[in-house]
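What you see is the complex with one protein chain gone and the rest in place.
The chains carry the letters A, B and C, assigned in the order they are written, with residues numbered from 1 in each.
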Amino acid sequence: MNMLSLQHFPIYSIMVLFLGAFLIVVFGRSKVVRHSVALLATCASMLFMMGLIKPVMLGGEIISYWMGARVPAGGYAIGIALEVDALSLFFGLLVSTVVFVACIYSIQYMSHDDNVPQYYTLFLMLAGGVMGMVLTGDLFNMFIMVEILTFAAVALTAFRNTVTGALEAAFKYLVVGSIGSTCILAGTIVLYAQMHTLNLGQLAALIPGNLTTSTKLAFALLFIGFCTKAFLVPFHPLAADAHGAAPASISVLISGVLTKSGIYGIIRLTYFLFQSMGLGTMQFWLVFLGSVSMFVCVTMALAQHDFKRLLAFHSISQIGYVLAAVGLSTALGISAGVYHAMNHTIFKGLLFLAAGAVLHETGTTDLGKLGGLSKKMPVTTVMFLVGAAAISGIPPFNGFASKWMIYQASYQKAVESNNIGFLAVTICALVTSTLTLASFVKVTQSVFFGQLPKEYENVKEVPFGMRLAMGILAALCIVTGLVPNYVTRFLTEPAAKAVYHVGAYINSAMGAGYAESVMQTVPVAAEPSFVQHGVWSPVSWLCLLMIALLALTVVATSAKYDKVSLGEATDTKYQLFYGGEKNFYSQVGSDDLFWGFKHNWRHYFSFMHELHSGVVNDYALWAVVALALATLYALVVL
Amino acid sequence: MALILQALRYLVYVLVFPGFLFCFMTGLLLCGIDRKLVARMQKRVGPPILQPFYDFFKLCGKETIVPAAANRTVFLLAPLVGLAALVVIQLFIPVFRFSAFNSIADVIVILYLLLIPALSVIMGGAASGSPYAGVGLSREMVTILSCELPLLLVLLAIGKVVGTALGTGICFSLSKIVDYQMAHGSLLGKLSMIPAAVAFLLVIPGETGNHPFDAAEAETEICEGPLAEYSGAPLGVYKLSHAVKMLTMTSLFVALFLGGIGTGIENLMFQLGLSGGAAGAVAFLLEILVLFLLCAVLTFLTISVVHAVTARLRIEQLFKYYWTVVAGLALISLVLAWYGL
Amino acid sequence: MFKNLIKESTGKSPWLFHINAGSCNGCDIELVSVLTPRYDAERLGFKLTGSPRHADIVVVTGPVTAQSLDRVLRTISQVPEPRCIVTMGSCPQSGNVFRGSYAIAGPLSKYVHVDVDVAGCTPKPEAVIDGLALATKILAEKRGQME
Partner (left out) sequence: MILFNYIASFFLIVLGLYCIVVKYNLVKTVIGLSILDYGVNLLIITIGFNPGGTAPIFTQGEITPASYFVDPIPQALTLTSIVIGACVTAMSLALVIKLEEQYGTIDTREIRRLRG
């Protein structure tokens, strides 16, 4: 077989990452070698994924690759398979792109640390783990990859073990993460006991006919396992701890990539294995969890005073959007959900990189200590503002495009099913979006604007490599926001369609006709409809805005608007107005910026503060309770 | 040739009619009317109606000081972006049957576009580096937060009512909403829309930052908050934006709730026996006039009267008021709309 | 056209900023009464602003105490051009009853150019309006000279 045929691309894109990890362990002492290996590996992985766009995304093919060419025989899949349909490829593309950008960023960001070879090894293992997880067609393989990525993530969280809380965060993550992984393993094995197979395709074919108590138990176990990976609500404190303590380039991976693997797992589990498309109870479960996640985490973020911790809570809030949208189980909802997943990866990556840039230059991420960096780090500021506008859903950036689709999808669902519950999702999503904006205004004011503290007078702009990484993501933010039609047509709609084409997935894994022979009713892929009721064309809007701005500028220049008087701070005229007093350092920012809002919610905030006690036992208890609730729900309601 | 004409037409839209010139004139005029009315209600003579024009041009002639602590680019660019964004929003709001651009943005998008002018104030204030601006921008943000919930509930209710009537489930397109009203009478005539209209009216002074919801720009306590360091032309642009925002909000109300009045104008034309191009032009001018009068009445109701009889609310009172009373009204309307009333 | 408009407008929209340089509050109250329904200086476009950056006319009341001098001068320097300085009441002009006190740094004209003096302890609102109207004229002239 031709070694360069498309068939091999998925395994290559996983292999290069692990191979790179191995090479860095052996030859990583040299700076040049480890940087070039890491860059090459991540870049190659990305290129392999891109090579699959044409057949899989546009052509609708499903690529299945059997390790050692052990194709299924006698109706049983014994070998280990990689199955790449549009959904897998969508997440694969996302992962590989962000990993590549994070790798570019790491080179200069990690230049001051020791043990850098170990960093790159773990980095590539984390990337490889996620790639493996989203491309695999085997449930147990999924578990292994989840373990690899959890492990690498834990080790990387503790990488800067002198940072306050890094070890603590890693330990908590390890404990709860292990409970989650164990859940996945237990769920896998319970399914195996029922179906005697681990292949996702075969499982998907067999489960709907044998929905016994055990399979439902397995569902609950797997669901909670993937929830821990996506850090959904009872597990969100871990995300906050881990993101805050890890190096920024790793936070990007944890929030942008690791959580997506959890979401991917949940989509595969609910819509492929258990085929609960259109099942009301499942919709309720997912949408409820998503809405709670998005709201709780955004309010938690408002109360934070650490840059990265705040971003971490926002990432879970955005994951809540994704889950709520996906849980609607309409074509538009799934398309909007995966679109938002993609956008979240991009803008949250950008924001974490900006936070990392601030940390790199000032040595702190405490919002109370920073301020006025926009004059010292203009490029970082612009990048941050792009990311902040995107996550808060300011048109025309990408966050708006996907959130807007989510509002429509949920409202449409509410109207179509005449269920007022989905209306609450729309409202919750819209309010959350505004709260997100509020907390980013807080960050903007506390870090980039306002007054510059004395000790940061000599802060410089970050080096080129870091700016380049941020620039790539910022450009992606703008581009994917300006052409939502193309993004949905070429990326998210194929992915959403893939969710509907379960039969094709099964047949591709097990050979044509298998699904029809095993299942009583093969889920027929009715052509899903992506009708939207709103209108939004960002490019025209931008053109209009540009014309308006241009006209304004012309008027302004003719009115000598540009003739401004500038001067030094020593001249009293150019000092700030302090009610006549001499200027002194006075930065308004950090905690109490939204006093007017928080005062009304003070009981809620103090309750949440008490709840997030930071004791690992509590978090483990939450995990156990979540597991119990999920089991109960699965057994009683589903 | 046709393309050039089309482009010219769009340029006229942006620069003259629903765009700059119209916004500039009507916005400042509304502002002047408001000031005059408030003065009359307080038994004062009040400034001339053209006073906001004088203020604006005077500010253009003043020196523009950029404080040394400020980030110059953002400081100077923020007001321009805010004004431009507002003007663009105005382009999307139909004037009865006329709508300059109707397939670019729907009401939900407009809800978000309305954030941009407010953000421009926040960014400008933050860029100035003043602690007064810091306090002011925090209040400005809480004000946005407060207004957002009732506003979005109102918009969802409208989307549901019109969507049900048109048979599409939901309808967020502004021009469709107006067309529907032209055919079936104003939305204000529906029972479910009355609380929504009241809620929207209460949101108007909050969105524009007028008394008593002007905690963000309280000149007596925090020196006009985000605008504390602005002088000269940029300040004038902010004042202009404020005036245009009054126009935007009131004309949005007209489009959403009173769109049916346009039919009356057409009937009038019909009764007068006018037809053809001349009638169209007359009707168009009449529509603009009616729109302006309605905006003025709404400004009087929501901004002037409220200004004259109330004292400024503290920011947390403001938040509570909007999230309980106003949002409650909007929610009632949404529930009524849901059950088809 | 634009220049003419600006020139026209400068005399019609004077915004005030009020500095209390150790005043006994008599003048402060009287200044506010100028804006009340009875006298209504808003007819002429007067408006009290909260920040010196927005102001055209600075109204100083009080004898300019040694403590306040620095603050007064700093605030005045922060008012953008063209600007007018009006002293209100006798205190900033002569020191009034506080004259000769160790705590007084006035009169204000020792430190900055004062455009209009409105004398009296306290001046009548009519006098204040007259003074402010005069200041407005000076303001328009200054604006003309800036070209």
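The rule is short, and it goes like this: a contact is a pair of C-beta atoms (placed from the backbone, for glycine too) under 8 Å apart; a residue touches a chain by one contact, two chains touch by 3 or more.
Here the structure is a predicted model, which means the values were calculated and not measured.
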Displayed partners of the chain not shown (whole complex): A
Of A:L82, A:V101 or A:A170, the one touching the omitted chain in the full complex: A:A170
Option touching the unshown chain, where A:A240, A:I316, A:V441 or A:I472 are the choices: A:A240
Contact with the hidden chain (one of A:S30, A:N210 or A:S613): A:S613
Residue among A:M131, A:A186, A:L258 or A:L353 that touches the chain left out of view: A:A186
Contacts of chain A with the absent chain, listed as residue ranges: 140, 144, 147, 151, 154-155, 158, 161, 164-165, 167-172, 174-175, 178-179, 181-182, 185-186, 188-189, 192-193, 196, 198, 237, 240-241, 244-245, 303, 309, 608-609, 612-617, 620-621, 624
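Everything below uses one rule, namely that only the chains that are shown with their structure count from here on.
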Pairwise touch network: line, ring, star, complete, or other: complete
Between chain A and chain C, centroid-to-centroid distance (C-alpha), Å: 59
Residue list for chain B, restricted to those that touch at least two other chains: 60, 63-65, 132, 223, 228-229, 232
Residues of chain A touching at least two other chains: 559, 571, 573, 575, 577, 579
Contacting residues of chain B [partner chain C, same complex]: 35, 39, 42-48, 51, 53-58, 60-65, 132, 218-220, 222-224, 227-232, 235
Of chain C, residues touching chain B in the complex: 2, 5-10, 12-13, 15, 37, 40, 42-45, 48-51, 53-54, 56, 78, 80-82, 143, 146
Touch list for chain A against partner chain B, complex: 372, 374-375, 393-395, 400, 404, 407-408, 411-412, 415-416, 420, 423, 426-427, 430-431, 434-435, 437-438, 441-442, 444-445, 448-452, 533-537, 540-541, 544-545, 547-549, 551-553, 556, 559-569, 571, 573-579, 583, 586-589, 593-597, 599-600
